[in-house]
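Below: the structure, in structure tokens.
Removed from the display is one protein chain of the complex; every other protein chain stays in position.
Chain IDs A and B follow the sequence of writing; residue 1 opens each chain.
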Amino acid sequence: MSRPAPVLILFLRAGGSYVLLLLRVIATLGRSRGQFTALLAQLHRIGARSLPVIAVAGVFTGMVIAVQFFDTLVRFGSRGLLGTAVGLSLIRELGPVLTALITIGRAGSASCAEMAIMRTDQQIDAIECMAIDPYAYLLAPRLLAFLIALPLLTAIFEVFGVCGGLAVAVASFGESPTLTLANMADGVLTRDLLMSLFKSGVFGLLIGWLCLGKGYFSAGQSGAEGVSRTTTDAVVVASLAVLFTDYVLTALLR
Amino acid sequence: MQRPQTELSVGAFVALGIACLAYLALQLGDFRFSSNDQVAFTARFTSVSGLREGATVEVGGVRSGLVTRITLDPSTYAAVVEMRLDPKVHIQIDTIASIRTAGLIGDKFIKLAPGGADELIAAGGEILETEPSISLEELISKYIFEGQAQEAKP
Partner (left out) sequence: MPHAVSSASSPLIAVDNMRGEVGGRTLFEALSFDVHAGEIFAIVGRSGCGKSSLLRHLAGLSSPTHGRVRVLGTDLATARRAELVAIRKRLGITFQSGALLNSLNVRENIELPLRHHTKLDPATVRIMVHLKLELLNLSGIDHLMPAQLSGGMLKRVSLARAVIMDPELILLDEPTSGLDPINAAELDTLLVKLRDTLNVTVVFVSHAVESALNIADRVLVLEGGRMLALGSPQEIRAHPAPEVQALLGRLARRSRPEVDDYVARLTAGED
């Protein structure tokens, strides 16, 4: 330890610690008392309290893509495809990704900061000294809550998005609501919905894993400034990871 | 830690989430008719260029079913299209299945033109009379080159 370890070693060590974190969390599932209660509390924080922002973001996203697609489609005389275009882009891409990014900003950053503060304040040490496994007590309910909340939030985002898109199509462009909806239903396949569900589950796991891990592993020595830096890092890393994973999943599961 | 408000809001959140999932699945997915209710048919085309699984099947312009599978018959090189139809729609043996395009560049769909025969095709049967996908490029080139050939003749 006298000289700095090579970058590769540091990288492998960091990666390894994150993998171990995930494995240890999985190993604790269902084995600790009070996990269900804690899970409910976290679902409240991560899921229920994100509802308003997700709903509003969904409506506006649906509205804006309806306007965008209408302008494009009308040039090719295919305004009949408006429903399909809005539905597909919401469900395949924008729903999962935007929900994930909003959740990172709203809940991921908060969870990361919470862990980092608990580390700085030695609360995590205190938990360990009480012979309570912090992986079971702190991390597992939070990670699980992200995993459960994201698909639900994504579905809510998509429904509100569909409503927003429909509202614009009907109110601004005089489309028939039934036809637009039917057109949307034709374009969107079960496969697209499953893809959306799968993506959002993966994103939920990824957000929880990276944000919680970043906070949990923070050195906990540089006080408030350290906490804010850790949280910023977590938001950046998690956002990039979501976008990268989105590309990989979309390319692989076309 | 546990407050009744938390339980209520989490309950409401999960219920809303599941309701949205169900809505998406029922409204937008192809679970709309449970597959047991639907009747399967097949049809062979020389070309289904541009048609994809999930495309609609229309009878008289009304959406009545969808394409579930497209395969190639390796012995005849015909494209075999499997589709599911609303059981209320009866298909006569002289029904013509043709592949059409919605608008100039829109999605391909299958149009079923009802025949006049009294005999119906049983569920799982094959629609024998088909018209292949019309390729715009082929139409254009046919028009151009046949026009040239006719000009060259006299």
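As a convention for this text, contacts are C-beta pairs under 8 Å (C-beta built on N, C-alpha and C of every residue); 3 or more make two chains touch, one makes a residue touch a chain.
Predicted model, so just to flag it, every value in this text is computed and none were measured.
Colleague: From the list A:L8, A:M130 or A:A251, pick the residue that touches the absent chain.
Modeller: A:M130
Colleague: Please pick, from A:G15, A:G34 or A:P177, the residue that touches the omitted chain in the full complex.
Modeller: A:G34
Colleague: At which residues does subunit A meet the chain that is not included here?
Modeller: 1-2, 33-34, 117-118, 121-123, 125-132, 137
Simple rule for what comes next: only the chains that are shown with their structure count from here on.
Colleague: Can you compute the centre-to-centre distance for subunit A and subunit B, using the mean CA position of each chain? Integer Å is fine.
Modeller: About 35 Å, centre to centre.
Colleague: Using the touch definition up top, name the residues of subunit B that touch subunit A in the complex.
Modeller: Touch list, subunit B to subunit A: 1-2, 6-7, 9-10, 12-14, 16-18, 20-21, 23-25, 27-32, 53-56, 63, 66, 102-107.
Colleague: Under the touch definition given earlier, write down the residues of subunit A that touch subunit B in their complex.
Modeller: 37-38, 40-41, 43-44, 47-49, 51, 76-78, 80-81, 84, 87, 91, 148-149, 151-153, 155-156, 158-159, 162, 181-182, 184-191, 193, 196-197
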